[in-house]
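Note that one protein chain of the assembly has been removed; the remaining protein chains are unaltered in position.
Coming up: subunit A.
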Amino acid sequence: MSSGGSDLDKAIAQLRACRPIPENQVREVCYKARELLIEEGNVVTVDAPVTICGDIHGQFHDLMELFRVGGDVPDTNYLFMGDFVDRGFYSLESFLLLLCLKVRYPDRITLIRGNHESRQITTVYGFYDECLRKYGSANVWRHCCEVFDYLALGALVIGASTTLTPTDGPPAPTNTTQLAPLDSEIEIETLNAANEIMYRYARDSSQASNSQQPSTQSPSASSPTIPTPSNIGPAGTSATSSSSGSPGTPGGAILCVHGGLSPLIDTIDKIRLLDRKQEVPHEGAMCDLLWSDPDEIDGWGLSPRGAGFLFGADIVKCFNYKNDLSLIARAHQLVMEGFKEMFESSIVTVWSAPNYCYRCGNVAAILELEEDGSNAGFVRRSNGERGAGAGGWILGSNVGPNTSNRHSSPGAGNGNGNGNANRLGALTDSVPQRRRDGPGRRYRVFEAAPQDSRGMPAKKPVADYFL
């Protein structure tokens, strides 16, 4: 492995077949991953196009299905929002495969930390036991936990287009609504695993309202159907009706984090200042980012999970405005439809573990963000933190680690004046808040991998019930 390439490729091939790699190889991969991750800031900057994924939870076969639906690495850029391990039976293979891909293609895949990437949680929820079972000792678990400590806490996706290039595919047989015309500004597309279009909404379309509730059916007849969304817009969306965007206009950035916001964090820079290289604490900003949930409340609330907080629409909208974000993408909560937009599309939950725990009957989703055309000439760089002077692409207050003169240089932002907390306070009072146009969002919805998955070790659906 020390020679890089071919050993690593062999390990990847072995893991793709859902076979664990030897302990010494795990140690080496973990060491290399740490060397990479230590260079990343707490908030990794990621360029669109990118495909954003939620919880995986050791459902290896479904991770393979995700790659089939979303495209393989390195052809597709991926951002995984944590919770790779626990609950499923193949946490080890799932996490190590993602980690090997990270080491092999560091610019193509971004991994951020979920609340399950923790020593304490993995001893309760299965990953520890799985390592012990598969290796006979806790060494591999220990190596993995050391990597967990170095995972970034969030990611900032920049350069995402506000409109989608319409997918060239047939409408899904289940589609019951008029698809937006191809020449309109497409804000949302929802596709099934067969690349059929379940919905397509234009940004200024009246279809993109909460009142319209298309009834959804299963993309394939043999599997669990997608339940009709209840308190959400079309297929989990709460699409906006703003029509101010024009094709190619870059929207605000998209913050990706496993759980959500923290009452201790009002700017992304404050996330950057945390000391993340540790076990997830029981409280505090780092804990909140990994544990919190959006909820239909005003302000902040106590979380029934016992860690993190609940936060309402006002909190999200204020945070997004202040940080020049157009969207927060997060995972952490099971949603039966695979994704769920809330608070006028200011935040979305993406869930990527279909039939969670082999029991829940839900579908999964991934979120594709396209590259903004005007950013085409922008040079892709590695996942390292963008330095303050790195180029013309400076968003809001997200100018990098050099924050010492933040409050004395209101011009540090991108011209919207968002770089200065004091000035922002005045702005929010006096300027009517106009949201940044959200990015065009393509959701690919998929179901659990079939039982007899391509010669890999069998799934083990021994879900517990009360009997």
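The working rule: contacts are C-beta pairs under 8 Å (C-beta built on N, C-alpha and C of every residue); 3 or more make two chains touch, one makes a residue touch a chain; residues count from 1.
Definition applied: contacts and distances are computed from a predicted model.
*Asks:* UniProt names the one chain left off this complex as which of "Leucine carboxyl methyltransferase 1", "Anaphase-promoting complex subunit 2", "Ubiquitin-conjugating enzyme E2 2" or "Protein DOM34 homolog"?
*Replies:* "Leucine carboxyl methyltransferase 1"
*Asks:* Which residue, A:L153, A:L334 or A:V348, contacts the hidden chain when the whole complex is considered?
*Replies:* Reading the full complex, the residue touching the unseen chain is A:L334.
*Asks:* Can you work out which residue in A:R34, A:H61 or A:H116 touches the chain that's missing from view?
*Replies:* Counting the whole complex, the residue in contact with the absent chain is A:H116.
*Asks:* Name every residue on subunit A in touch with the hidden partner chain.
*Replies:* 115-116, 121, 124-125, 224-227, 304-307, 333-336, 355-362, 461-467
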